[in-house]
Each structure stands twice: as C-alpha cells, then as structure tokens.
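For chain A:
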Amino acid sequence: MDRIKKFIIDIGWPRAIIALFLLALFVIAPFVNVRLDSSISDTLVRFGMNGVLVLAMVPMIQSGCGLNFGLPLGIIAGLLGATMSLEFNAVGFLGFFMAIALATPFALIFGWGYGQLLNRVKGGEMMIATYVGFSSVAFMCIMWLLLPYNNPTMVWGYAGKGLRTTISVQEYWGGVLNNFLSIRIGEFFYIPTGTILFFALMSLLIWMFFRTKMGTAISAVGANPDFARAAGINIDRMRTISVMLSTLLGAIGIIVYEQSFGFIQLYMGPFFMAFPSVAAILLGGASINRATLTHVVIGTFLFQGILTMTPSVINSMLQTDMSEVIRIIASNGMILYALTRGVRVKSR
Partner candidate 1 sequence: MKKREAKFTIKRFLMTNIVPILFILLSAFAIPISQFSANYLIQEMLIRLARNSFLVLSLLIPIIAGMGLNFGMVLGAMAGQIGLILITDWKILGIPGMALAAIIATPLAIALGWMCGTILNRAKGREMVTSYILGFFVNGLYQLVVLYFFGYLIPIRSPELVLSRGYGIRNAVNLLGIRNCLDYFIPVTIHGVKVPLGTFIVIAIFSAFIVWFRRTKLGQDMRAVGQDMEVARSAGIAVERTRLISIVISTVLAAYGQIIFLQNIGTLNTYNSHEQAGMFAIAALLVGGASVAKATLPNVFVGVVLFHLMFVVSPMAGKYLIGQAQLGEYFRVFVSYGVVALALAIYEWRRAQERAYARRMFRGEA
Partner candidate 2 sequence: MKKRLIMQIGLVVLLIVISIFLYRIGKGFQLIVENKNYTLGDVVYEAEGPVRVTFDDEIQLDLKKNRADLAILVGYGKHKIKVEVLDNNGNTIRTVEKTFSLSGKEGDLVSIPALLNGSDKWIFRRNVT
C-alpha cells in the first residue's frame, strides 16, 4: 500500500488520475462500440502530428525561461515557410523540406528578437510570452491580408489578394511523412511511420544537442543561474540560443502538423496552439523548470490519447459531446497544477 502511495506521489496525482482515466477509456471502448484499433491508430497519428510542437517546449524550460507560451511566434515562422513553399509550387518531400528551409531564417530571427526581449524581463517571462504570442498572431492577421502572394489556391478568389483562412496542402506535400513507410493492417489500423520517425529524429537531435558543451551550459543556466554565472557561462547568450531553438522547433512542428492535418490554418488559427503543447509536456511529468524527452513522449501520448478517446467513448456513452469541455478542464487544470507546484519545490 505504501509503495503504491509513494509511486503515485512520485508521478503526481493529476498524472496518475489522467493515466488511469485513459486506461479506463481504452477498456470501456469496445463495450460501447468504439473500435479499439482505429482509436489506437488515431492516437498514433495525433501523437506524430503534435510531437515536435511539444518538443519545442524543452529548450526554453531547460534554460529557465519557463513554459513557452510564445509558441505562436514559432508557428508563424512555420506558416511563412509553408505558404512560401506553396507559392513556389513545391510538391512532395521537396516541398516539405523547402517549407522547413524557408521557415528556418524567420524562426531564427523571430527567436533572436524574442530571446532578447525575454532576457530583459527575467522572472516575468511566461505572461509576456503569452502576450507576445497573441500580439504576433494578430499582427500576422494584418500581414496575411497584405503580403503579395499570388498562388490561386491560397488567395481569396474574388478579391485576388489576401490569403484564405484555411489552405489545403493535399496537392503539395500533404501526408508525405504520414505515408512514408506507413504500415496498414486491415481497414482501420495504420501507423504513420514517417511522421513518428521524423519525431524520433528531432528528439535524437535535441538529445544530442543537450549532450554537447553548449547544451549542458543551457541546462546549467536553467538549473542554477548563479552557479552558471560563477562558472563563466554567458547566461543571456545561452537563454537566447534556447529561445531560438524553441522557436525553430515550433516552426518545424507546425509544418509536420500541417502535412498530417492536410491544411494550413492562418489568421487566428495559431492563437491558442501553445496551450495544448504546454499541457502535454506538463502532463508528461515536466515542471516549469525541468523537462526531458521522456516527458515529451509520455505527455504527448497521454494528452493526445485523451483527446482522441474522450469524444468517441464519452459521446457513445452519454450521447452528448462533452469532449471540448473535458479538454479545457483537463489541459488547463494540468498547467495550473504545475504552476502551483513549482513554487513549493523551489522554496524547499
């Protein structure tokens, strides 16, 4: 009994409850005529879709910049890359990697500026990050109307200018990763191997990065800034690099998301996109000053599992769609839990 108690305390109450809840959903699913194989397949697809976006949290948390509520900034860089690759009519893998390549300079520039700002507001990063994210999304709404795009699939037909709110990438590079080496068993079950491999590759790169000298320096800044300063590490520089890295991962993440989703969502689309990723990594066991790749994997799987399973299972049980409300309560409850917990750990 004590061992179970200790185990639960170790992994944290909310995590335990949500994991059990997910397990219960999977167990109940067959009894309420929800196909288990298609559910698991959906979860895997969504896992691949969102993995890199969640990964984008890691560098900033590690360097002590807190939860990256400014993720929309990275997403905007990704959107710029994606729309430009469409403008050049690039298709297939070429288009996908071209989108990433075009997004990279934007992500690095945005990330640098964002990092400079965050260095000046140490201690208040999260709130400012949220509003920087919001205002940049609103600013880009203006830009999407004004930027000189010409590709007729992207531009409003009647006005001849201004981008559409959703743009299909199906004809360009939609599903290139999802279908790469994908395994299909029966009618309902399929594994998006390419997307998961890409996520694994990204995770590996991040893992390797944090083993380098610079990577360990970044972790040191996050873990103990005074110690890092004493050791002669340039704190501001390390923080800027981590923010740039997070922003770049956000840009790549949204492109991966779009190739799986099949659409680019512009205008207010990226507005609330930071919150699911923040919730996911916290659900995985990260705190506001420490995050690992395991946290990313577990968190994304649990969070996306809940998102996939609750609509189908709850709906067929209660005949109502409560999934949206459950999602709001669960994800924000998770963030809230982490915010109140971080302090106690620190003050100890």
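Simple rule for what comes next: contacts are C-beta pairs under 8 Å (C-beta built on N, C-alpha and C of every residue); 3 or more make two chains touch, one makes a residue touch a chain; residues count from 1.
On the choice of candidates, all candidates are chains of the complex that A comes from, given by their letters.
What you are looking at is a predicted structure, and each value in this text was computed from that prediction instead of being measured.
Between chain A and the candidates 1 or 2, touch in this complex occurs only with 1. Per the touch definition, chain A reaches candidate 1 in the complex via residues 69, 117, 120-124, 126-128, 130-132, 134-135, 138-139, 141-142, 145-146, 275, 320, 322, 324-325, 328-329, 332-333, 335-336, 339-340, 342-344.
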